[in-house]
Structure formats: structure tokens, C-alpha cells
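Dumping the structure here so I can ask a few things about it.
Here the complex is missing one protein chain, while the rest keep their positions.
Going in written order, the chains are labelled A, B and C, and every chain counts its residues from 1.
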Amino acid sequence: MKKSELFRHYNVYSDLAVEAHEILRGESEQEIFGVRMDEEQLNNINVTTITIENEQGAQEIGRPQGQYITIDAPELHKNNYDLHKDITEVLSQKLQKLLNLTDNTSILLVGLGNWNATPDALGPQVIDKTLVTRHLFEYSPTELNGKLRKISAIAPGVLGVTGIETAEIIRGIAEHVKPDLIIAIDALAAGSLDRIGTSIQLTDTGINPGSGIGNKRTQINQDTTGCKVIALGVPTVVNAAVIAHKCLDVLFEQMQKNKTFTKFSTELNCINSQFITRVLDETFSPFKGNLMVTPKEIDSLIKTTARIIAGALGISLHPGIDSEDFERYLQ
Amino acid sequence: MKKSELFRHYNVYSDLAVEAHEILRGESEQEIFGVRMDEEQLNNINVTTITIENEQGAQEIGRPQGQYITIDAPELHKNNYDLHKDITEVLSQKLQKLLNLTDNTSILLVGLGNWNATPDALGPQVIDKTLVTRHLFEYSPTELNGKLRKISAIAPGVLGVTGIETAEIIRGIAEHVKPDLIIAIDALAAGSLDRIGTSIQLTDTGINPGSGIGNKRTQINQDTTGCKVIALGVPTVVNAAVIAHKCLDVLFEQMQKNKTFTKFSTELNCINSQFITRVLDETFSPFKGNLMVTPKEIDSLIKTTARIIAGALGISLHPGIDSEDFERYLQ
Amino acid sequence: MKKSELFRHYNVYSDLAVEAHEILRGESEQEIFGVRMDEEQLNNINVTTITIENEQGAQEIGRPQGQYITIDAPELHKNNYDLHKDITEVLSQKLQKLLNLTDNTSILLVGLGNWNATPDALGPQVIDKTLVTRHLFEYSPTELNGKLRKISAIAPGVLGVTGIETAEIIRGIAEHVKPDLIIAIDALAAGSLDRIGTSIQLTDTGINPGSGIGNKRTQINQDTTGCKVIALGVPTVVNAAVIAHKCLDVLFEQMQKNKTFTKFSTELNCINSQFITRVLDETFSPFKGNLMVTPKEIDSLIKTTARIIAGALGISLHPGIDSEDFERYLQ
Partner (left out) sequence: MKKSELFRHYNVYSDLAVEAHEILRGESEQEIFGVRMDEEQLNNINVTTITIENEQGAQEIGRPQGQYITIDAPELHKNNYDLHKDITEVLSQKLQKLLNLTDNTSILLVGLGNWNATPDALGPQVIDKTLVTRHLFEYSPTELNGKLRKISAIAPGVLGVTGIETAEIIRGIAEHVKPDLIIAIDALAAGSLDRIGTSIQLTDTGINPGSGIGNKRTQINQDTTGCKVIALGVPTVVNAAVIAHKCLDVLFEQMQKNKTFTKFSTELNCINSQFITRVLDETFSPFKGNLMVTPKEIDSLIKTTARIIAGALGISLHPGIDSEDFERYLQ
């Protein structure tokens, strides 16, 4: 029974490369050709960088070549100001490295997701807290040079609200605004509960829904927009199939460890993917798995992480602002 | 393995009396002393009324004596205008019977829940769509008499936002406003997925969190407010434990039906409540079950049902408005 | 002292062609070459159509050639359901005539304005209440044909929020969505208080900020988007200069009528535009006239008129929906 098949059935996948990598390596922790993983500690915060170095690595892990940086802090979504300052600093360091800005770089921020559905509202909330400056340059460019960079921002809403693929909207705007760089912020779906509100993922590959299987129309990357796209996200939900599947995993593991169920253990290998799919189909009826699991305090999780990301964007994008001042350009 | 024990561990329960009744009766569908169930069809919509007639019935079902009316329509949350008109009419008929208004009845509407967390925002959204009139009576009472009734309304926010138990806020306000009747609207937690966005529950017993086990401080009913409290709600979430539990139920059922797992079947009775609790604890780590499951389109589900409830309240509360005009006093 | 010069100084103008026409004609009510005005009564509602028929008329009135339809109803912003039904019907009739839809016309709705500033939030609120359908056609076109038309919608936010000219965003999106028609909804500035919340203007000339003096970059019309643009708006504010100017007008008129001020009357013609400009400059200090006047109940004015416009759009855009059903596709 392969997790990946099952998850494909439910259109479930993790938006986190670090999770995809973990699943792929499995318990053996074997190396994957073309994929490198580096770990480091910054301000006591774990940072994992997955680098997909070639086409074979990209195929294996189902994601485009590039860097995927994950910043992990279990207390991220809690009300812990000192930790937030530390995370903000780490995030802005990593952002600056990826962004590689010159004085005149102009940036389009894109807040993806649905502002009307709290678990999906991270992107729009970051935009709401961010200072836009592009229009100011029209009137007083010399004053601003060296202090602020040209930032524009949009939170276009989701397909159900606009009737238009978000990627098409972004492409249309990018063709007129002609930014040097796009940074897209989005709420992510994780593959396990303990990622919710505890990780930030940063990648230079853009947004490629469905782990690269997504069609061209829905991708937001260099190919489709004509400029480098950095994506920044925080997992806020898991698909309900993740919960159900984990529940079965734990059950089978516990039963195997327990002498009471020795007979069952012999039958365990008869449980195949089709069987599990049937079980889950019935479990999720009438919703076909289009269900998300999210913590009750989702509103404060979104508020807190939006503030950290907007703060880190302020430090990273504007020269001369350091991490002591990370609230300086929060709106 | 008793579902009720397990659910108590996870602080899971259904807000729907009709589900509590179903679980209690079990597959045998035995009658419960002191509890009566009536079913009817109105406009092709199923209406189930559970009446808890005496203290013994209340004990059994874990809810106060009174009526619990459930209006069921699988398409409730879909974009189906004709159905919505029919549901609005049925809901307003049932409301009028429960409310038993005189010309001078004054009503305080209470929108419970958190407007910042979409799955919990039904109550505040209904308040937002409702016409309040109480203050108009101060200036032109004679004009309004016989056309409108005195309506006041509040959406006080949740404990995490105010630091105050909602019930205390309502009590304080009711002591000053002195309404004849309170109608409290709330998003509910169901015990099964197929109730999400498909049922409306209406009861004359008020809000008694935790199925009557809740402490006095959190109850909003005649005892605590001094006036009759009608509660009106739509299930918008289930606790994640419901999903996990259903998944195990379905698994065991499927395995018992399947010849491949005959050995397992003999061991099935060794699976007790403690064992399942351990499995679920590990499944939900690190969240201890404080997780909710909700459909992706939660924003449109809330918007649609809020509109139906606000429409039905308009018809029921104001004399001379009939169901043809149900949008008349929507805001 | 010419009103027009003064207003230009304060960047004040009326968004309503009917007002521009009135000012131009002056008290003599002389005809303007190339401009036709027709008046009619529909459902007891006044409808005035200004048609600018040639380039000379356009020059005179400072607006592009085309039709400008104004629907007037003093009670528009009040809570009067029967009137709202009538206005909705008139508006949808006029819309249908202008739109001239075929079965396959696809429409992009644009909600202009700032959702964070209530007096400017009409456009975004109309979008919020509107059903979008364009994406549904991808999955089930045959079911929908003949019932719904292809609607997409966007509320892009204002320059201060995005850093991008709205017109550029719309152009970019239109190039990808390729609608047959754009309908832009906006809160308007009137030239007199009695237009606030009492008129709806409908025009087939698009959005041409600054009465045609606006630069290309800010126009949203056939030239800039490649498709016909209908604009729909309700006056919600007047510039503070309008108030101050009217106050002076009334003063001078009253003084001329009053025998007490006979000496003053002889000096009145010495009051010239420069003098008035100085008075107003000092009055508005430190704001330079960038001030708007709006009624206290601006929130309910916006809510009410957004509902009427969204209702009329529903009737006009979708075949087989009549005015009895105007709430049918309100969200």
C-alpha cells in the first residue's frame, strides 16, 4: 500500500518539499540522486534546505529544480514575541540570500488565497500589513532611493470568487507592472499535523500547484510570468485524508506491536491500497475528501504568522532596515 | 468500545439533539422513555422534532427538556434559490410556532461565534444581515406598531477575543435591554460529516454547551438570562476525532465482512476504548484533538446559510411579511 | 467668478454627466450643440439620458461621446423595499438596452474603489454580492448555456493599496480573460449634496477620470481595454469644496435679496475667482481640499445601493431571470 497512490486518489499532497523528501527517502533514509539536504541552526531555530539539483531529482521528488528552505519552530504560532523576533531575523536572512536584490529591483507581492476563508487568508493578510511604495516613486524618486525599494502588491482572490485562474490574473498584471521579481505568499497544506503553524517554506521555484503535475495554466513561475518567482508559505491545514490515513497507520503499528493481535498481523499484508481507498471513501462521504483539518485557533495562527512574514519582508526588501526595526514598515 | 466514552475524552459531542438521540437508540432503534420523535415533510423537506418530555429523558439524552427541531436538506448549502425559498418558509413556520409572539414582544438577537474564523462566523453574519429596530421605537413608535417588532442585536465575540464568557456578556445586556425573548444563532459542531451545511436546528432550551454538562457560567437559557432563549444553528464543522473514529468503524466493518480477515475478526473484541484512545492520541499529536474538519467552500456555506436564517427571522419576527418577501428586511 | 475654474483649482468635478450638463447650460437652460437630453418616468422614477452625439458636444461637456443615463430616486438609500424593487427593475431595463447581450457574451465585472474606506467601497461590495460563473463553464458548459452567462469579477483595490494604477491591472486581466464586455462599478463624487445616495449613473463610455482630462493611463474604456466598457456608479461623497462653494453662493444670494445688505450688493461683483480661491485655501488648510463630505450613515447607504446594483446585474446578465427574482443570484 503506497501512501503516494492513496493520496493521489484524494488529490492530497504536501505543499512542503521537506515532507515530500522525507516520504520519498522512507525509513531507510537513503540518499536521492540529484537532491541535497542541508540542515543548520540559526538563533536556535532549525533550518532545512532541500536543493533539487537536476532533472532526475526533480522527477523523483515531483517538484521543479531549485531551493526549498524550511524554517521550523514549534512555537511559531504561539504568542511569543522573542521567538517571533528570532524567526523574523532568520526568515529575512534567508529571503535576502534568495532575492539577491540590487538597489533598483522592483518587486510585485502577491497574496494568494481566499480572504473570506480564514485558513486560506494568510496571503491577503500579509498584503494588508505591507507598505506599498511603487506609486510613490512617480512623485519623489530621489528621496526614496536607497531607503525603500519599489513594492507593488495584489491579493486577487480565488477562482471561486473571481471566475479567473489566479495565475492568469498575475500574468496579466506582471505584463504591465514589469516587476523584476514576484514574491507569492500563500497558506499551505501540510502532510502532517505537526507542521501546522510551525514551519515557513521559502522557495525560488514559484508556485507549481499539484507538485508539478498541475497544468501550465495554474503555475506562477519564471516560465509563465517572465520573472523570478519566490514563494513563501505557512502550512495552515491538512487534508482530512491525512488524518484518516495516519489513524490507520497508527492502528496497524499498535496492533503489530501488541501480542493480542498476532493473528491479525499475519493478515495485515492483505490490506492493500484499494481496500484502504474504499474505507476512506466511505469515511468521507458525502464529501469525497475535499475536507480540511485546521486548529480551532486558526484566526490567531493566521494573524501571528502574517505579522512575522510581513515584518521579514519589510527588513528584506528595504535597505537600511535591520531586524531591530522589523515592525517599522508593518501597516 | 463505547463511542460516548471516546468522544468525552476528546471533548467531542454533537450539538444536534437528533444525533444524540440516534446514537442513544443505537441500531435497535429502541424507544427512550421521556423522549418523543416526530417526523414530517414540509415542502419536500424533512423535519424531525425531538421532544424531551421529562427529567429522565433529559438525563438519558444529556440535554434539557424542551423541543429540538431539525430541518434537513442536503442541498441547503448549495446555490439553489428555489430550495432556499422553501427552507426559509419551513424555518419561519417552525420559528413562529416556537416563538409565540404578541404584538409587543421585544427580541434580542445574539450572534454567537468568532467573526474572524470563518467556520465559526455564522452567528455574526446573521446579525450583520438583520434589520434592528428597537431604537426606532423611541422616535416613532406608533408608525411602527403592527408592522415591525422591537429587535435589538449583538455579536459579542468569543472568549479568546473578549476575555469574557459570552454568557456573562449576554446576561449583562439582557438585564438592561429586558427583552421578552432571546434568539441565539450559532455555528454548530456535528457528529457526522453529512450534517455539515445540510441541517438547521431550532430549540427552545437555549444554549447549554457541552450537552448540559457545561457549567452554569456558560449557559444562555431562561435560568441564566431571565427570559426564554431560542437557539438556532447550522452544523459547519465536525471534530477531527469524528473522522478518525468513523474511519476505524468503517475499517472494522469492512474487515468483518471480508473473508480475508477472518482471523482478525476473532480478535476484534479485544479492541477496547483505551486502545482506540491511544491510537487517536498519537494520530492527533501535537493537537490533542482540538482540531476541526470543515469543507473547503466554508465561506460560501456560511454566507448562504446566514442569508436563509436572516430571511426566516425577518418573516417570523415582523408581522405582515410573508415568505414571498423574505429578502425584504435582509440587510 | 466661474465655478468651473474654482473647481479645477480644487480638482473638484462631478462624476455625473447630468450635473456637468446642468452647470454648462446654466440658468438660461440653453441647448448645447451635440448634446441631447431626454427625460422619462419609469415606475415613478425619473430617468434622464444625456447623449453626447458628436465631438463638439464632447468638448463642451468635457466627456467622451456616448450615453449617460441617470436614474433618480430621493429614497434610494433608505430602507424601502418596494422602491428598491422598482429601481432594480428600471436599472436592469436600462442595463439590458445598453449591454445588448447575445447568449455567449462573457462579462468581466470590475469593482473599483477601496474596500477599506467605506465611502469608496461600493464597487468591492457589489462584487462581493455577485455570483461568478466563468469557471463553471469549464466543467459543465451545456448545463449552464441559456441559463447563466459567463461572469468573472475582480475588485483590484486602489493605487494606495496596490501601488499600481487600477486601469493597468484591468487591462492586464482583460488581455487574458478576453471578455466581450467590461462593467465597472464605482462610488462617485457628486457636485451637489442632494445627489448623494439618490442617483445611479450608467454610461457606455467607460471610466474616464477627471472628466476626460485624465491621462490615458487611468482610463478604462474601449481604447485601453479593447472591449466595450459600461460604467455604473452611485454618488457617495462630494468634495468639501462643493460645500464651501455652495455656502458662499447661498450667502451672496441671500444678501442680495435682503435690503439690509444693499451696499454690499454693489460690491459683490468685485468678488472674483482668485478671491474665493484664497478664502477656500485658508478654509481647508492644512488639507488643500483633499477632503470629502459624506453622510454619517455611509455604511448603510453603501450596503443598500450595493444590493440594488448586484440585484439588477443578476437580472440583466442572466437570461430567464426576471425582476421578481432579483435576489436570486445575490450572494
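The definition used in the following text is that a residue touches a chain if its C-beta (ideal position, glycine included) is under 8 Å from a C-beta of that chain, and two chains touch if they have at least 3 such contacts.
Here the structure is a predicted model, which is why all the values come from computation and not from measurement.
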| item | value |
| --- | --- |
| Selected residue (touches chain absent from view) among B:E55, B:D82, B:E175 or B:D223 | B:E175 |
| Touching residue (missing chain; options B:S14, B:T70, B:S152 or B:T283) | B:S152 |
| Sole residue of C:I71, C:A244 or C:I309 that reaches the chain not shown, by the stated touch rule | C:A244 |
| Absent chain, residues of chain B that touch it | 132-136, 150-157, 159-165, 168-169, 171-177 |
| On chain C, residues whose C-beta touches the chain left out of the figure | 74, 114, 116-119, 160, 193-194, 196, 240, 243-244, 246-248, 250-251, 254, 258, 260-261, 263-264, 266-267, 270, 275, 278-280, 282-287, 290-300, 303 |
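In the analysis below, only the chains that are shown with their structure count from here on.
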| item | value |
| --- | --- |
| CA centroid of chain B to CA centroid of chain C, Å | 43 |
| Euclidean distance of C-alpha centroids - chain A vs chain B, Å | 35 |
| Per-residue multi-chain contacts in chain C, two or more chains | none |
